[in-house]
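Contents: one structure, followed by commentary.
Shown here: the complex without one of its protein chains, the others still in place.
Moving on to chain A:
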Amino acid sequence: MPFKRYVEIGRVALVNYGKDHGKLVVIVDVVDQNRALVDAPDMVRSQMNFKRLTLTDIKIDINKVPKKKTLIDAMEKADVKNKWENSSWGRKLIVQKRRASLDDFGRFKLMLAKIKKAGIVRQELAKLKKETSA
């Protein structure tokens, strides 16, 4: 199986460990075999080990180590935020965050909604079963 996502300048990656866990960052340069120089609109440009990064499908068009303003403009042009939030991976992460931040009342309401939905599904299924058996 060939690789599809490459480490290159402009590759958007997700940080999966450390202080910036969960943030989207852009690889702006490669330091050596293990580390990359990484930047995002809301953080100071810093180096990170590749092991802390998970590559995404998104790539933006930049030169090596752009100025912050250039980086932000390029991210706007490529619409990274929307692409991420509409991708299935991005949507999953958003849902996970929502679920983790539910308070006790929220979890209770969620339980009621699940029961209701299951009830409706079961009703429809029963109806369909009746039709096919009849």
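Some observations on this one:
The criterion applied here is as follows: a contact is a pair of C-beta atoms (placed from the backbone, for glycine too) under 8 Å apart; a residue touches a chain by one contact, two chains touch by 3 or more; residues count from 1.
To be clear about the criterion, contacts and distances are computed from a predicted model.
Entry comment: the absent subunit's protein name, as recorded by UniProt, is "60S ribosomal protein L6", drawn from "60S ribosomal protein L6", "Cullin family profile domain-containing protein", "Adaptor related protein complex 3 subunit sigma 1" or "1-aminocyclopropane-1-carboxylate synthase".
For the chain missing from the display, the contacting residue among A:68, A:92 or A:109 is A:109, taking the whole complex into account. Taking the complete complex into account, A:100 is the one of A:1, A:100 or A:134 that touches the chain left out.
Where chain A meets the missing chain, the touching residues are 100-105, 108-109, 112.
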